[in-house]
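One structure is given below, encoded as structure tokens.
Taken from a larger complex, these chains appear in their original positions, while the remainder are omitted.
By letter and in written order, the chains are A and B; residue numbering begins at 1 in each of them.
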Amino acid sequence: MTPTRFNTALIVGAGSGLSASLARVLAKENIKVALAARSTGDLDALAKETGARSYACDASKRSDVDKLFAELDAGFGAPEIVIYNPSYRTRGPFVELDPAEVEKALAVTAYGAFLVAQQAAKRMLPKKRGVIVFTGASAGVKGYAQSAPFAMGKFALRGLAQSMARELHPQGIHIAHVVIDGGIKSGRRAEPADAPASLLDPDAIAASYLHLIHQPHSSWSWEIEVRPWVEKF
Amino acid sequence: MTPTRFNTALIVGAGSGLSASLARVLAKENIKVALAARSTGDLDALAKETGARSYACDASKRSDVDKLFAELDAGFGAPEIVIYNPSYRTRGPFVELDPAEVEKALAVTAYGAFLVAQQAAKRMLPKKRGVIVFTGASAGVKGYAQSAPFAMGKFALRGLAQSMARELHPQGIHIAHVVIDGGIKSGRRAEPADAPASLLDPDAIAASYLHLIHQPHSSWSWEIEVRPWVEKF
């Protein structure tokens, strides 16, 4: 069995801790990385550390996504690995939710994923080669109270990923959806001292992404969930 | 056991054959019916037959939905039963899909459902009484190839319904999601003579909606699927 190897990667929504872990783990494998975020200012340190290039892109805007891929075409190359992280959520009693927030949740979490995935797939299909990973959440498989906008966005994202998997797997493009169930550890969010590993370590999540990326054609997963050992589900 | 009884109903997306069956079955129970559709011209015959009132409303537009409920408040009363039917789909190879169609699929199928459900819930909550039924599809539980926009819309709709059920059931509002799996018989779409009952009879679907509507508090379903006996699943 030979693991699948790729040479280039694009991480969209690159400002998060998970994206930083992903960039590091990909760079360690000598994969050339492009980082995209609404504002590139936040990406400078990570870009420097990993040798990645940074691109400004609001993934929920079609023109921005078109521009991003045009820039990649001109100066980076078509990414063989594409990871879509952005999401937007708002919480509160259902009757008090602002409809504009629902629109935004759908736009950032699901529509942006479509835009990026379509541009990516257009470049992967001629070579029948590539992998697209969507960052999902438990909200994509279970609609929680007081969280309709996030449920709508993440359910839609899962529907997109599943539809794409059924269509594009037989064309050589691997589609994967990762259900992240739990809080992610970060500089701002530390674990209680008496609850070790109660938050997801972004490096551990990144290891599962890397496993998916390496899967050979004979044994692809379209979905995997990850959660801390103590997380209720 | 006493079945739950309601007095008023709103059917959104009232131009379909399923909506006509729903209007008839509700009218037969002496429930006062309001019909809403983008164009009321199509509703005249049904309104006359069932004694229903007609309202023009593009459910994917916030201002239209606000106006619809203001009109209902003024001249009809708050609907105790609300049924949301509209959906929009487009099919084709993933890389050829028009992003505008994806936006429309999300707007009509999911965002409009949110808008209508929120206005409805605002009026139901003070009385802790009411039922909201969403018309789903098999595309909401399984993302099919070449059908990403419909999968995104119907998955999002299901996430909305499930989140609302978890939040609003304990507040006395019954939320239900009907997974329609198969083609619906209509004037334009008849069954092959050698395949009886191979299409869903809208009257039969309406009977399942009515069953959900009558369920007493002790035994609520949040989801039911219906499909012809010969449908593969």
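Throughout what follows, a residue touches a chain if its C-beta (ideal position, glycine included) is under 8 Å from a C-beta of that chain, and two chains touch if they have at least 3 such contacts.
The model shown is predicted, which means the values in this text are computed figures rather than measured ones.
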item: Total copies in the full complex, given that 2 are placed here; value: 4
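Methods note: only the chains that are shown with their structure count from here on.
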item: Fitting chain A to chain B on CA atoms, where both chains share a sequence, rotation angle to nearest 5 degrees; value: 180
item: Cα-centroid distance, chain A relative to chain B, in whole angstrom; value: 32
item: Residue ranges of chain A in contact with chain B within the complex; value: 62, 93-95, 97, 99, 102-103, 106, 110-111, 114-115, 117-118, 121-122, 125, 139-140, 142-148, 151-168
